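Here the complex is missing one protein chain, while the rest keep their positions.
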Amino acid sequence: MQVNEEFVPTIVAFCCNWCSYAGADLSGTNRLPYPANVKIIRVPCSCRVNPTFILRAFQRGADGVIICGCHPGDCHYTTGNYYTRRRMTLLFSMLDYLGIERARTRVEWVSAAEGQKFAETMRSFVKDVTALGPNRRLEDLRCRKD
Amino acid sequence: MQERLKARARELLGDGVVTRVLGWKKGEFSYDITPAVFESAEELERDFVFDGFCGANLSKYLIQEASKPGKGKILVFLKPCDSYSYGELLKEHRIAKENVYAVGIPCEGMADADRIRARGIDGILGIEHEGEDFLVHTLYGDERVSVKEALAERCLSCKSKRHASCDELIGEEGEDVPDDVRFTEVARLEAMTPEERFEFWRGELSRCVRCNACRNVCPACSCENCVFDNPASGISQKAAADPFEENMYHIIRAFHVAGRCTDCGECSRVCPEHIPLHLLNRKFIKDIDELYGAYRAGESEDGKNPLVSYTEGDVEPSVVNERGRA
Amino acid sequence: MQKIGVFVCHCGTNIAATVDVKAVVDALAKEPSVVFAADYPYMCSESGQNLIKDAIREHELTGVVICSCSPRMHEVTFRRAAASAGLNPYLVEVANIREQCSWIHKDKAEATEKAIILGRAAIAKALLNAPLIAGESPVTKRALVIGGGIAGIQTALDIAEAGFPVDIVEQKPTIGGKMAQIDKTFPTLDCSACILTPKMVECAQNENIRIFSYSEVESVSGFVGSFTVKIRKKARYVDEVKCTGCGLCTEKCPVKNVPNEFNLGFDNRRAVYIPFAQAIPKIAVIDPDRCNMLKNGKCGLCSRVCEAGAINYKQTDEIVEEHYGAIVAATGYEISDVTRYGEYAYTESKDVITSLEFERLTNAAGPTGGVLLRPSDGKHPHTIVFIQCVGSRCVLEKGKPYCSKICCMYTAKHAMLTREKYPDTEVYVFYIDVRTPGKNFDEFYRRAAEEFGVHYIKGAVGKIVPRADGTLDVQAADLIMDEQLRISADLVVLAAAIEPSKTARKLATMLTASMDTNDFFTEAHPKLRPVESPTAGIFLSGVCQGPKDIPETVSQAGACAAKVIGLLSKNKLTGNPCVAHSDELMCNGCSSCANVCPYGAITYLDKEFRMPDRTTKVRRVASVNPAVCQGCGACTVACPSGAMDLSGFSNSQIMAEVDAICR
Partner (left out) sequence: MNKQDLKEEIVRMSGSAVEKCMRCGKCSASCPSYEDMEYHPHEFVYLVEKGDIEKLMASESIYKCLTCFACVERCPRGVEPAKVVEAVRLIVIREQGMNRLKPDDIPGLWDKDLPQQAIVTAMRKYTK
C-alpha cells in the first residue's frame, strides 16, 4: 500500500447496528464524504466488540480501529455501551501502557441522526492515524503486505 | 507456626471434619516448595512444610480437589493474599464451598530464593523468620538476610494481612497494608514516553517462551478451556510465533483476568523468564481503582466486578489520552 | 463445499455512477467458493429478486451475498426472497455499497476498490453463516397486573374486555388506589369516586378478572410468554368466600382507636375494618397488630357476631403459584415525606397538611363530611396558603429532581373549589412556575385566578412559624413585587412531590426490569415504546413509569393493555435467531455473562460431564434462553473462556470480516 507515496491507512470501524451504523447510512444519504479507507463492520451493539477483534485487526494490517455506538443512555439494549465504555477505556489504557500509539484506537458515540458527526469523526480519525504512519508496534510481520 | 498448622490439621483429620489437607511439601530442593494433598497424619508428619518459601497460592487447586465426588471436605491453608483468590473463586462458583474447610493463617512475607542465592548463599536447606531477618539454614551453616532484602517482590508490595474469606483463623487477624508501594513500578512505566514503554515491554515480552506457567498457576485463569487452546476462538496459538502473538497473549490474558485478578503475584513468581507479568495486571487494578473507585477482587463473595458493572457517569475512553498528556 | 452467489445491484445510477459494477462482479467472481456472480439494475425489484431465486435453485447456492444498499433497508427483502427459493434466510449477507460507498465517494476507482473489499468481507462472513431457525415459545394466555389503582384497573379491564383472563395483585385490602381517596378530578371537576367505583365494580364482576387483594408478588421467574409468579395472599383472618361485607364486625369491634389509613389518620377505624364503603372486594380484614384476639387471645367478639362465620383467627399467609404470558407493573406512587422540610412546620402544626390530606378534608365521604375544617381546632379556615413544588424540582438529597406534574393542576382545583364553596376565604398560591400543558388545563388555572380570585404569587415560602393564637405565620417572597411577605394563615397546604411506590424497586429486581435513579420504571424507548419495559413481556402502566395525571394514566393503561393483548393473541412467539449460545464444554459457570445480561436471559444448570477417565463430574454451566435473549452480545465479551458466542455475529465471522478488510 505504501509505495513511496502518500500513506493511506487501513481503518476498521465497528458500528452498532442501531445507532452508529444507521448514522453511517445517514452520512451516505446526505452525501457527506469521508475517506474510502474506512471500512465498516456491523455489530449488533458496541458491546459485541471483543478486544480480540481489535487486536486481530492490527495483526492483519489495520492502522487504526474505531468503535462507534449509541450515546451512553441510548443503547438499544439499554446497557451495552456502558460496558463498552469500561472495557475500551481499560483496553486502550493497557495498549497505551504497552507503548502502542494512543491515537490508533478510539471510541465515539454516534446516534442514528448524526450523519454529519459520523463523517466528521471518520475524517478526523483518518487524519490522526495518517499522521502516525503505519502501525508497526502491533502488527504481525507475517501479515505484512509490502 | 509449621507445628501449629500440622497440629490443627491432625486434629481436623482426626475429628473427621476433613478427609484431606491441602498444604505444602518440599520439592526437589528445600526452596522449591510445592502444593500437596495429605490424606493422613503420617503423611502430614513426614512431608508437611510451612516456612518462608511457601509462596504458592493453594486456592486454585481447590477447583479440582473440592469437586471430587464422595471425597468429603478438604482443609486448605490460606495466607491473607491467597484468601482473596479463594474468595474470588467462590464468587465465580468455581469451588464447592461446602467441600472446603478454609483456615486462614498469618503471613509475614515469603522469601524469594533467587534473591537469597544472588547474595552468594548456596546449599539452602530451610528458612525461618527471626525478627527483622530471615534465618537461612544451609549446608554450610546458618546465614542471616534481612527480610527486606530477601522478600519476594509481591510481598514487598503486600496489599493486605487481613483475610477475605475463611472458616477459621490461626493467629491474629492482620490489617490492610496501604497501597503506597504497590503501584510505584506501574507509575514509573506510566511516566515514560510511549517509545520507552514499548521498548521496555518488547524487552520483557520477547523473552516469553509460552510455557503457560503463568496461566497454569493463575487462580483467575481457571477456565475449563482457555481461548488460546480453542481452535474455534480464532486466536488459538501454541507457541507465540512472533512479537504480535506475544503481545496478543499477554494483553488478552490480562484483560480476561481484569477485575478478577487479586494481585497474588503467582504469575511473576513462576515465570521462568522472570517477566514482570504482575505489572500488566496491576496496571488494570490501578486503572480500575482510579477510574471506577477502589476495588479489591475476592474481598467479597457477592457483588459484581468492575468489568461487568457500570455507572452512568463513567469516564469516556478518551480519558486515556487526557490522562497521558497531563 | 460452499457455493456462494454474488449479486451486485446498480440501484439505477445510485451505485453504478460511482462504482464500476462490472468490475465488482468480475473481482468477486474470482473469490473462493463463489460459483455465480451477476449484476442487475434493481436487485430489490421483483425481477431482481427472481434473478436471486433462480440462481439459488439453479446453482444450488449455499449462501448469498448481495452488494446493494444498506442492510437496514432491504436485508429483510432479500432474506424473504432466499427463503422462498428454499434457502435459509440467515444465509444471506448484504454488503452496503450504496450508503457506505457510492454515495460518499466521488472517485470511481476508489469507490470500486472499496466496494470489492466490502463484498469480500460479506463473502467471508457468508461462508461462516449457519442456517438459523427462529425459536418458538408458547404464550400463556393470561396477564398479571401488579397494582390495583386506576392504572391497573383500566389495564385489567381492557385486557379482560379483549377476552383474556387477567389477575390483579393489590397489596392493600381493596383496589382503587389513590384515585379512591381523591375528591374531585381536574379539569372537569367530576367526583372521583363517581367515575372510579363503577370501574372497580366492573373489575369484580368481569369473569375474566381475578383480584388478589391484600396480596404481594413474592417471586417471578420465566420469560416473555411464560412467566411463573408466586403471590403471597396475606392472612386477612376473614374467610374471603364466607364474608358478605355486612360490616357488623367492624361496628362491634371494641378496639376503636386505630388511625384510619384511608382518611390519612384524620379519624379512626376498628381493628377489624373495611377500608371504605365502596371497597372492592368488600371483605373485612383484621389488623393483626391491633386485634386483641390475635395479640393475646382475649376478645373474639367479631367471631361471635359474624353470622356468616367468616372470622378465622388461625388463617395464615398463603402462597399461590400462577402462570402468565405478560406482566404489567402498575405500582403507582406515594406522597413523599414532607417532614424532611423543617421550614414548613409540618410536624409542628396540625394545620400544615399535604394536598392528599386536603382531598380527604374536602371529601363528602371524608372525616369532616366534606366541610373544610382546620384539623387543629375544627374551625373554618379564613386564610389558606398553598405551596407548590414541595420537594419537587429539588436537587438535594432529600428532594426529587423531577417535576411531579400533577400539583399545579390539583392546587388550582383546590384553590378554586375552596373559593367557590367558601367565598369568605382568602386563598394564596405560591408558585415557581405554573405548568398546565393539557387539554383545558390552562383555561382551568386561569379561571381559578380570574373568576375565583385566587391570589397567585410568584415566589416561595421561606418559613412557617406556628403562633400561639393558632395561626401560622407564613414568611414568603413575592418576586414580581420584589418584596417579602408575611401572611397570617389558618391552613397551609403543601403540594408534596410524588414518588414511586417503595415496593417498586424490589419488584423491578424480580422482573429484571430497569429503573431510573428516581425508581421510576424505564421504558423500552422514551418515544416509540413508552409502555414497554426493555425486558420483553413486562409492560408499564401509570405513574410507576413517571408522574402523570388521571387522563394520561388511563390512556397509558389502555395503550399498555393493547400491547398486552397483542402479545397474548399470539399462539407462539417467534424469537430473533441471532441470539447468544454457550458452549457447555467451555463454560466455567462463573456468572460473568449473567452479570451483564440486561434481560436476565442466562441461567445456570448443574450438568454432568463425562471425563476422559470415564468418571463423571458435575459442573455449573450457563444456558441462554433464546426467547429472552435479544442478541446484544454483551455476554460474549464478558466471557473469559470464549464459551459464549452470538449466532449471526459469531466471533469467527467478525474476525473473518476483519481479515477480509485488512487483507
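For clarity, chains are labelled A, B and C in written order, and residue numbers in each chain start from 1.
Just so it is clear, a residue touches a chain if its C-beta (ideal position, glycine included) is under 8 Å from a C-beta of that chain, and two chains touch if they have at least 3 such contacts.
Here the structure is a predicted model, which means the values were calculated and not measured.
Shown chains touched by the undisplayed chain in the intact complex: C. From the options C:Met1, C:Val241 or C:Val395, the residue with contact to the chain not on display is C:Val395.
Touching the chain that is not shown, out of C:Lys3, C:Arg80, C:Arg290 or C:Lys458: C:Lys458 (per the contact rule at the top). Note on the undisplayed chain: of the listed residues C:Ser47, C:Thr244, C:Gln484 or C:Thr615, the one touching it is C:Gln484. Touch with the hidden chain on the side of subunit C covers residues 343, 389, 393-396, 399, 432-433, 458-463, 475-479, 482, 484.
As a convention for this text, only the chains that are shown with their structure count from here on.
Relative to subunit C, the chain whose mean Cα position lies farthest away is B.
Note: centroid distance subunit A to subunit C, computed from Cα atoms, is 36 Å. If each chain is reduced to the centroid of its CA atoms, subunit B and subunit C end up 46 Å from each other.
For subunit A, the set of residues touching two or more other chains reads 51-52, 56, 79, 83, 87.
Counting partner chains per residue, subunit C has residues 596, 638, 651, 655 touching two or more of them.
Partner subunit B is touched in their complex by these residues of subunit C: 517, 585-592, 595-596, 604, 615-620, 638, 640-643, 651-652, 655. Of all residues in subunit B, only 186, 189-190, 194-202, 227, 233-235, 241-245, 247-248, 251-252, 254-255, 258, 280, 283-284, 287-288, 291-292, 306-308, 310-312, 314-321, 323-324 touch subunit A in the complex they form.
Residues 67, 69, 92-94, 222-227, 230, 232-234, 256-257, 260, 304-305, 307-309, 312 of subunit B touch subunit C in their complex.
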